[in-house]
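Of the protein chains in this complex, all but one are displayed in their positions.
When the chains are written out, they are named A and B in that same order, and each has its own residue count from 1.
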Amino acid sequence: MTTLTSPYAPPIQPSRWKLIRGYLRRNKSLLAGLLILLFLILFTLTGLFIVEPKHAFPLSVRTKQPPGLLDFGIENWPGKLPLGSDFFGRDMYAAMVRGMWQTALIGVLSGAAGTLIGVVLGFTSAYFGGLFDTIIKGICQILTPIPVFMIQIIIASSLDKRDVTIFTMAGIVVMLAWMAPTLVIRSQVLSMKERQFVSVAKLSGVGNGGIIFGEIMPNLLPFIAAAFVSQVFNGVFSSFYLAIVGLGPLREPLLGNIIWAAQSQGAFFNGWWWWPILPAFAMVLILSSLALINMGMDELANPRIRKTE
Amino acid sequence: MSAILQVRDLQVSYYTDLGRATALNRVNLDLQAGEKLGLVGESGSGKSTMALAMMRMIKAPGRIESGSVDVDGVDLMSLSEEEMRLARLSRIAYIPQGAMNSLNPVMRIGAQMVDAIRAHVPNMSKDAMITRAKDSLESVDLKRNVFDMYAHELSGGMKQRVCIAIGILLKPKVIIADEPTSALDVVTQRQVMETIDRVQKEIGTAVILIGHDMGLMAQFVDKVAVMYAGRLTEVSTVRDMFGAPMHPYAQALIKSLPNLKNKGVFSGIPGLAPSLLRIPTGCAFHPRCMQAMEGCKTIVPEVKDHSGRLVACHLYTEGA
Partner (left out) sequence: MRIRLILRRISFLIMVIWAASTITFFIPRLSDRNPIRERFAELARTGGFSASDLETIVASYNKKFGLDKPLLEQYTDYIGSIAQLDLGVSLNRFPKTVLEIVMESLPWTIALLFVSSILSFIIGNLLGAIAAWPKSPSWMRSIATPFVLFMGVPPVLLAIFLLFLLAFKLKLFPLGQAYSTGIAPDWTISFLLNVMWHQMLPAISLILGSVGGWVLSMRGMGVTIQGEDYVNFAEHKGLQGGVIFRDYYLRNAMLPQVTGFALALGSIITSGAVVEGLYALPGLGSKLSQAISSNDFLVIYGIVLFITMSVATLMVLVEFLYPLLDPRIKTD
């Protein structure tokens, strides 16, 4: 709902900050998502300063140490690892910090690339139509029933595991993730093309470039932003799935990789529960914050949802 | 003669963020058995609210504040939820405005009639229900095989007839038809109105016909009631209403109807219908009224009987 000021009230323009605060109070899922994200960013950033980077890799600390945070005896403290260590002798804290940093990198890279491809393809396809539109639509239609993850498995398993980096991970994810944003942008542009402000601009002699960047783009921004967030979600999600079945960059402590390694060493059977649980918990936080932001963005981009709540 | 429908002091408000909107303001109305009343007024004047209130179907944020609706001696407002459910369709039926979408697209027409019967007469035999439904379809000039059809296989006029057939299934005492012809073409409008007319004569119910189209209405109803800003302004017979309307608003409405004499001249009513959130004091019509007097701005005119015609206007009250 929008706030309506009474026509008799003195026209005070509330500050930008106040408006944002007011909006966030109403859009609770956006607020919650942003708060979780802020916490994750703080955790990762402080971690990057505190931890010894090489402790994120095998044979750097004593193996199989339970989390020190659970140990309340002060006298034991010096030398304890706050989040414990794994079977390979990685400091879990260092590994988590690095893993989250890399997850963020994959998410942002694949999100940006996927959105860019989606916007360009969706735009060209909808705005110029014709054969190009038919081809794009056809490809999207045929690829829809094919489970994306399966194709990603094929791609990832065709690569030499020693060469796989987080950049190749982002690449694999993007290769099959452009369909969704393409279709969203395409349908939005199609409906905007029919709206009055575009026809008026056309009739008054504004060229294609002027219409695209002056008229349609500004109206498309909320959708692009929403597409970006869902692409980031998608990138994080897909790369996590690939990593958890053992197709991640094996040397990197990507969160999915840690869980895969823990599970293949029988972490629960051996009682090392913190090994899979910590990265799983971090992953839950990352994915829920992105999902919440996504829901909030939907509301932002699609005012009709606002009314029903 | 006691009326089959007696509406007393009916008041409905909507509670919005911007305040309380009075959509229906202390309305009184009587209807004799077999009588046909046309309820007219601009959009937002409270016609549909009145219909929904009589069905007790006002939904949040709306609320029926007060009043009674007697149908055949039973006050609907005093019934329990379950009793009211049983009263719908069997005592008072409603034929909806948007007949285009009023039928369930995934159920056969027959199933939508049978479930209505079963909801009221659960121990009737299945065969009897089917026969009753098919008879009802036939009485609105539809073939009996419409029973086995789906809504998307019917034209707009046929769907509207199905709604009428459902409305008369249980031979209610009062039928409210809310703009039953609004989405139909002119020829179909006429046919549907004739159907309502004939069915009404057959089962002898009272009918309230809600609509904008004064011309169409004039040919089918006995009495016309004019609403403005949630109040009744005038209730007269068709002849009186069209011949010599008394309330200035009714006069303006009649004058705005096109006819051959004033061909090419478009006469609307100056001004805008008031927002229900800010109904003018006194007579709600006074800001737009050519004959407004000083008293009209402050004193709400009561509905008075002028030799059989009910009018709420200070022009006709002495000493105002």
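Here is the rule we use: contacts are C-beta pairs under 8 Å (C-beta built on N, C-alpha and C of every residue); 3 or more make two chains touch, one makes a residue touch a chain.
What you are looking at is a predicted structure, and each value in this text was computed from that prediction instead of being measured.
S.K.: Which of B:Gly73, B:Pro105, B:Gly268 or B:Gly308 sits in contact with the chain that's absent?
M.R.: Missing-chain contact among the listed residues: B:Pro105.
S.K.: Would you mind spotting which of A:Leu40, A:Ile151 or A:Ala201 touches the chain that isn't drawn?
M.R.: Of the listed residues, the one touching the omitted chain is A:Ile151.
S.K.: Which one, B:Asp9, B:Asp75 or B:Asp115, makes contact with the chain that was left out?
M.R.: Within the whole complex, the residue contacting the unshown chain is B:Asp115.
S.K.: Can you work out which residue in A:Ala113, A:Ile136 or A:Leu290 touches the chain that's missing from view?
M.R.: A:Leu290
S.K.: Which residue, A:Trp178, A:Phe223 or A:Phe240, contacts the hidden chain when the whole complex is considered?
M.R.: Here the residue in touch with the unshown chain is A:Phe240.
S.K.: Using the touch rule from the top, list residues of chain B that touch the missing partner.
M.R.: The missing chain touches chain B at positions 55, 57, 59, 85-90, 93-94, 96-98, 100-107, 111, 115-116, 119-120, 150, 152-153, 163, 166.
S.K.: Where does chain A touch the missing chain, residue by residue?
M.R.: 142-151, 153-155, 157-160, 233, 237, 240-241, 244-247, 259, 263-264, 268-269, 273, 276-277, 280, 283-284, 287-288, 290-292, 305, 308
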